[in-house]
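Not every chain is included here, but those present sit where they belong.
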Amino acid sequence: MFKYDINENTYLKLLDLNDVDELFTLTDRSRETLREWLPFVDDVRTVEDTEKFVRNAMHQYANNNGIQAGIYYEGKLAGVIGYHQVNWQHRWTSIGYWLGNDFVGKGLVTNSMKAFIDYAFSYLKLNRIEVRVAVGNIRSRTIPKVLGFNEEGRLRDAEWLYDHHVDQVVYGLTAAEWKKLKSTNENTIVL
Amino acid sequence: MFKYDINENTYLKLLDLNDVDELFTLTDRSRETLREWLPFVDDVRTVEDTEKFVRNAMHQYANNNGIQAGIYYEGKLAGVIGYHQVNWQHRWTSIGYWLGNDFVGKGLVTNSMKAFIDYAFSYLKLNRIEVRVAVGNIRSRTIPKVLGFNEEGRLRDAEWLYDHHVDQVVYGLTAAEWKKLKSTNENTIVL
Amino acid sequence: MFKYDINENTYLKLLDLNDVDELFTLTDRSRETLREWLPFVDDVRTVEDTEKFVRNAMHQYANNNGIQAGIYYEGKLAGVIGYHQVNWQHRWTSIGYWLGNDFVGKGLVTNSMKAFIDYAFSYLKLNRIEVRVAVGNIRSRTIPKVLGFNEEGRLRDAEWLYDHHVDQVVYGLTAAEWKKLKSTNENTIVL
């Protein structure tokens, strides 16, 4: 019911318990692809694991520590985008996202990111957004680059992927940069 | 960001901490009118009291016990509508609502109620909705009547209003009734 | 040890962990009869389920939210009577009760109700007591009627009984009414 319309066929919705079954199925079907770069996949074995994630997400919201939203495409749950946490003291957050296999290549994450960036800067009044991606996850690294984030560093061994560590690239974007980007590109396709 | 569009100038939004100031001001300005029938008004003395209400509402959502939404009209917070609780065992809930003085007479509550009724029956899969109103609160009693609720009883002395008890009228609506009403009236003004 | 004497062969006692075994046995033996109108019976499968109920009852007392008492007849646990909750803001409560098969027809509930009504009005200083009974539960509906409660309404589909909804009748009694009834009937059998 409560949603954020991205365009005529895409919207975001706060995750709640009604989404558990569809979210588990989405994860399960793309399990092999997702686990290549996402460390949480192997911990999601049953629908109860997904329910636990959703309950945590609901409490994250209630504790004013950010939100997790479902990305819906043509009425179906296509993926998840969320703030990992909100650091109110230093006024920054970081964003994570993933899509099921069938929904890749439609611009869903890029468009959802724009909404989450706006929400963080305009609504939550934060000053900085981070995206952290494993170095080898080329597809995912495209997102922050296209959106105007700066590459700020490479944290070695920062992520454990089931049986080995991988380096993470950190991308950063400030509120001032985003404002400037939006004014520049407001009539273009990209933003 | 996450909202439910009612029509071109009205939407509902889950209450969060960003809404505290505007909600306190709305309550404070209509204090004299609201306190005639609503028992919570005198407990809202400062903006911290409103913040406490909003934090409780956020945890109510996180505990899967219903939601509280702001009613927005032309971009301004006009009132509040919410489920008092959800009784999952017996599958019913009750709804409460109020508007600030400046927003009365625009159909805002009636339209918001329709959204909340749909959400309760279609999304939460509940079976029964109650509205309880003080007998003397004529204006507020109009809402459930117009929407097709049945008057089911009169609970004597059920509400304490600062210095005296008042009787409450209970209105009830079942999922089956709502389905029938919607199919009948789908092309009419009322619903 | 701590009890309330109703008459020479009947008393009430706050439920505690010593009562768990006897309470489970009582429930289990009258299972078929009780489940016709009481929705909790099928959830009581083992003595641990009853222990959980008793622990909740003890915390209900500790949180000043009402009490649950065992009804004892000739030294044996015959049934349970309790306040579902206490609404201190509006100063009302509701009462529930049941008996094991072997103890029906001795006036145990009626007499226990008088004690609970007195306790609610005189000791807790409440103003209103409700009893809610499924419409078809004729035997149980007799109790509030005999005690002078008013029938105040019929809440449709308010109770879920394993596989179907039933309507509930709401009976209400105010402190003023009870005071008057007691003064009128003090030398009669009924009260």
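Per-chain numbering from 1; labels A, B and C assigned in written order.
Simple rule for what comes next: contacts are C-beta pairs under 8 Å (C-beta built on N, C-alpha and C of every residue); 3 or more make two chains touch, one makes a residue touch a chain.
This is a predicted model, so every value here is computed, not measured.
J.: For validation: placed chains = 3, all identical. Expected total copies in the complex?
T.: 6
Heads up, the rule we're going with is that only the chains that are shown with their structure count from here on.
J.: In graph terms, with chains as vertices and touches as edges, which category applies: line, ring, star, complete, or other?
T.: line
J.: With chain centres defined as C-alpha means, what is the inter-centre distance between chain A and chain B in Å?
T.: 33
J.: Nearest whole angstrom, what separates the Cα centre of chain A from the Cα centre of chain C?
T.: That pair's centroid distance is 52 Å.
J.: Chain A: which residues touch two or more other chains?
T.: Answer for chain A, listing residues that touch two or more other chains: there are none.
J.: Tell me, which parts of chain B touch chain A in their complex?
T.: 1-4, 12-14, 16-18, 55, 58-59, 61-64, 69, 115, 118-119, 123-124
J.: Across the complex, what residues on chain B touch chain C?
T.: That would be residues 39, 89-92, 127-128, 130, 150, 152-160, 165, 170, 172, 174 of chain B.
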